[in-house]
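Everything on this sheet refers to the single structure shown next.
Here the complex is missing one protein chain, while the rest keep their positions.
This part shows chain A:
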Amino acid sequence: MDRLRLQSKPPSNDDFTTLPLYRSAPSFEVRLEDFELYAIDRLRVLKAISDGLSRGKKPEEMDKLVFDLWKANMRHPLASEVINKDIISHFVLRLVYCRTEDLRKWFLSMETALFRYRFQREAAEVQKALMAELDLPYKAVRTAEFESIKDKLGQVARSLGQSLPTAGDIIYKVPFEEVPELVAGRRVFIHKGHAYVAKNQVVSLVATRFRSLLSKALILTNRKWTSTIREDEKDRLTPIVEALCTSYLGPDYSQSKEFAEISIKDIDQVAKSSFPLCMRHLFEKLREDHHLKHGGRMQLGLFLKGVGLNLDDALTFWKAEFSRKVGSERFDKEYAYSIRHNYGREGKRTDYTPYSCQKIISSTPGVGDHHGCPYRHFSEENLRAALFRMGVNGSAVEDVMEKVRNRHYQLACTLTFEAIHGSTYDVGVNHPNQYFTDSQKIQKAKGHSSA
């Protein structure tokens, strides 16, 4: 009973390269312990990638990180087993992370990131083979066409600080939809619907395709999971699968558990003592302007929900502020809906979860917006002033600024936490609600010891 036949499909062509595309499930037998151990090893890699990305590591740093992680966790005493371990662990985690939208999203991002860094280290021939296998039949543009757009390509290359393209360079012409990430960053020349992708950018094209295939596969896996696997495997795989994801992703802070509820009358006080800077800033702006734009309402509103503000209190709280600016009638008409929506009482009826640091750091606040991560989005001057108002002084400010300069925004927030609470905080800040909960714990402990 401790052996498991995963699926009997013919082996894919994946075998001839060391970087598999995971197009079909493996057809060999796996020991049940390996099933779990391999998955945990891969999860370590994915988790560390996630941490690296959320700390704003640069591409070169990420490349090294992924390479080291892979070597440390995914080796196997038998050389022949290395590729099997890779494939098995991927498919096990697919099962683990197919079950909700959030899990799928996380897994998709991390697997794509992993694939991307591994792809970049492959030799040109292997890269070519992988492209063909992913049905990316793009041909390099011909010399005549190249000459006609050479100036524009040069302009793009220079805008990115790269060397100019020469006639021998391979440039692929692809529909712009195939390379959304290059379009978003204005890293390609786009003309009449076609993006001109340089050879060193091909990874983006490949990763996008990899991602979309995996995304579709995860939906299918989810269907299979809910319709058959969960029930069929309820004594064997299901417990392993369910344990695997909860133990590693951490809590989502959608419901505040430890401090059952906060009430409106305490909110000013706890905002001062236990809100992280991003939330404190939004809170103060709301009190000051009696208004926040959409991004700010979402970031603060969901945070407050996680802190334990119930729907009725949330409505009262937001209304008290907004009605001073837009009148209570307009509040009821235009804003109350979205607050109920956050609590899952309107629209799709999803109970939305508070934003994590990663999400907040990667947000893009615009003119008139106050959301985002202050450590990332404030100017140095404004950040210093804000830290001062929080009670961070002297060398602690310089330590924070140092982290900010190195783009370690969560570490900067962690240092702020330590300075304010006068205690070390080794776990580090990953979520504003975690900051809040741990701050409250420390405050309560202090209250007890002094009483």
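Observations, loosely collected:
Assume contacts are C-beta pairs under 8 Å (C-beta built on N, C-alpha and C of every residue); 3 or more make two chains touch, one makes a residue touch a chain; residues count from 1.
As a working rule, contacts and distances are computed from a predicted model.
Among the names given as "EF-hand domain-containing protein", "DNA primase", "Ubiquitin thioesterase" or "DNA-directed RNA polymerase III subunit RPC9", UniProt records the absent chain under the name "DNA primase".
The chain that is not drawn here is touched, among residues A:V30, A:M110, A:V156 or A:A314, by A:V156. Among the residues A:I190, A:I240 or A:A320, only A:I190 touches the chain that is left out of the figure. Panel shows chain A; residues 152, 155-156, 158-161, 176-177, 180-181, 183-186, 189-194, 223, 226, 281, 294, 326-327, 330, 333, 337, 364-372, 374, 377-379, 381-383 of it touch the chain omitted from the view.
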